[in-house]
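Sharing a structure below in structure tokens format, with a few things to ask.
Presenting subunit A:
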Amino acid sequence: MIEIRFHGRGGQGAVTAANILAGAAFTEGKYVQAFPFFGVERRGAPVTAFTRIDEKPIRIKTQIYEPDVVVVLDPSLLQVVDVTAGLKEGGIVIVNTEKSKEEVLELLKKKPKKLAIVDATSIALEVLGLPITNTSILGAVAKATGIVKIESVESAIKDTFSGELGEKNAKAAREAFEKTEIYEI
Partner candidate 1 sequence: MVWIKEVRKMEIPENVKKRLSLPAEEYFYAGHTACQGCAAALGLRYVLKAYKNKVIFTIPACCSTIIAGPWPYSTFGAPLFHTAFETTGAVIGGIEAALKAKGYKVKGEDGIMVVGWAGDGGTADIGLQALSGFLERGHDGLYIMYDNEAYMNTGIQRSSSTPQGAWTTNTPGGKKHFLEQRPKKKVIDIVIAHKIPYAATASVAYPEDFMRKLKKAQETPGPSFIQLFAPCPTGWRSPTDKSIELAKLAVQTAYFPLFEYENGKYKINMPSPNKEPKPLEEFLKLQGRFKYMNKEDMEILQEWVLREWDELKKKAEMFK
Partner candidate 2 sequence: MNTLFGSKKDEAKKLTFTSESEYPEAPITLGTTLINFTGDWRTFIPEIDESKCVKCYICWKFCPEPSIYIKEDGYVAVDYDYCKGCGICANECPTKAITMVREEK
Partner candidate 3 sequence: MKKVISGNYAAAYAAKHARVEVVAAYPITPQTSIIEKISEFIANGEVENLQYVPVESEHSAMAACIGASATGARAFTATSAQGLALMHEMLHWASGARLPIVMVDVNRAMAPPWSVWDDQTDSLAQRDTGWLQFYAENNQEVYDGVLMAFKIAEHKKVNLPVMVIESAFILSHTYDVVDMPPQEEIDEFLPPREPLYTLTDFDNPIAVGALGTPSDYYEFRYKIAKAMENAKEVIKEVGKEFGERFGRDYSKMIEFYKTEDADFVFMGMGSLMGTVKEAVDLLRKEGYKVGAAKVRWFRPFPREELYELAKNVQGIAVLDRNFSFGQEGILFNEAKGVLYNTDAKPVMKNYIVGLGGRDFTVKDVKVIADNMKAIIEKGELDREIEWYGLKR
């Protein structure tokens, strides 16, 4: 089973990202589970969301304490939240940021095995005209982890958003997929 934790801010769509990722894995025949941190956070506050992906039905109904993958949607969170808390040995961290690999590593309490960096905000602004990074970051997730194919992400996005909105968001994900830099640490 692979466990993924998303960090974002209320309104950025971290929960939707977790759901779309689950949807993408589901189209590949996997069993999935996606859920928000069961809090009462409002727009702007730090939020977390989770996805579980497995080959067999997922029965466990607890929160995720030791994720395999951590996804950070908002670069400002690196200074506020310990995003690597509980990260498994050999884990992967994916960050939306303009910062360099070194700068990001500096801010992480625990060093991942693999670090992926993408400037998802710029992509989102360019493609969608909005700084909503939840779909573009999924392109980075596909590239960095290989859990799901980028095509599955694109189709899950189009399932979630209809029409032109779906097309644009799928494009953002594809673009991020192309632009994601991956570093083995």
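As a selection rule, all candidates are chains of the complex that A comes from, given by their letters.
Things worth noting here:
Going forward, a residue touches a chain if its C-beta (ideal position, glycine included) is under 8 Å from a C-beta of that chain, and two chains touch if they have at least 3 such contacts; residues count from 1.
Being a predicted model, the structure only gives us computed values, none of them experimental.
One chain among 1, 2 or 3 touches subunit A in this complex, and its number is 3. Considering their complex, residues 18-19, 22-23, 26, 31-36, 38, 40, 57-63, 65 of subunit A touch candidate 3.
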